[in-house]
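Sharing a structure here in structure tokens format.
Let's turn to chain A:
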Amino acid sequence: MTDMIRVDALSKTYVLHTQGGVEIPVFAGAELSVAAGECVTLHGPSGAGKSTLLRCLYGNCKPDAGSIRVRHDGGEVDIATAAPRLVLEVRRRTLGYVSQFLRAIPRVPALDVVAEPLRALGVAEEAARTRAGELLARLRIPERLWHLAPATFSGGEQQRVNIARGFAAGHPILLLDEPTASLDARNRAVVIDLIGEAKATGTALVGVFHDDEVREAVSTRIHTLQG
Partner candidate 1 sequence: MTGATGYNFAYLDEQTKRMIRRAILKAVAIPGYQVPFGSREMPLPYGWGTGGIQVTAAVIGPDDRLKVIDQGADDTTNAVSIRRFFARTAGVATTERTTEATVIQTRHRIPETPLVEGQILVYQVPIPEPLRWLEPRETETRKMHALADYGAMHVKLYEDIARFGRIATTYDYPVLVNGRYLMRPSPIPKFDNPKMHMNPALQLFGAGREKRIYAVPPYTAVKSLDFEDHPFEVQRWDQACAICGSADSFLDEVVTDDRGGRMYVCSDTDHCTSQQTRKEAAE
Partner candidate 2 sequence: MTPLLKVTGLTRMYGNRVGCRDVSFELWPGEVMGIVGESGSGKTTLLSCLSARLEPTAGTVEYDTRAEGLQDIYAMGEPRRRLLMRTDWGIVHQNPRDGLRMGVSAGANVGERLMAVGARHYGEIRAQADEWLRKVEIDGDRIDDLPLTFSGGMLQRLQIARNLVTHPRLVFMDEPTGGLDVSVQARLLDLLRRLVTDLGLAAIVVTHDLAVARLLAHRLMVMRRGEVVETGLTDQVLDDPHHPYTQLLVSSVLQP
């Protein structure tokens, strides 16, 4: 099996210059590899750096040392050192991400928020919207909300829009940061199904789940981080 993600000797320390240069070491020498079809769950106590590692994988957080090699376009890209436009290109075609919070853009309706990653891949508007609609329906977002901007939605609704957006494009790698945090049991089950389907199609997933039920249902492997 080929590794979709390989993290080597990754270190990250936050330096808070505005607070007297306090240093907060998060992790040092972290290693991780994820193969296609796997769902690796990051586990560890609060503050162990689960979210930071996930954000490093997405290029949202800049590590101090080490490499994050991601299989992209038949080659490898080191997210830790790649130029911004290459990271964006990897995100567009290879790397999906479901964050904890939806960053809503004013005036853009939910359906287009979900369809956007597909549109970015060149999928025609109608096809992209159809796929977006399917996902929103599965996640029980009432159709009357599809054409409204999600800024006014409830926390749970926003989270589900965010999940739909993350799964829409079917990226080969998907990062999940507590996707089920504010969902009820029925919607959690839908997310578990979506993750299962993604694994079956060969997607490499890395996730942080605080919910034991979800973690047990989806994890192929548990990767423990020491706090």
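As a selection rule, all candidates are chains of the complex that A comes from, given by their letters.
Definition applied: a contact is a pair of C-beta atoms (placed from the backbone, for glycine too) under 8 Å apart; a residue touches a chain by one contact, two chains touch by 3 or more; residues count from 1.
Quick caveat: nothing in here was measured; it's all calculated off a predicted structure.
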Looking at 1 or 2, only one should touch chain A in the complex. Which number is that? 2
Complex contacts: residues of chain A adjacent to candidate 2: 14-18, 55, 59-62, 84-85, 87-88, 103, 105-108
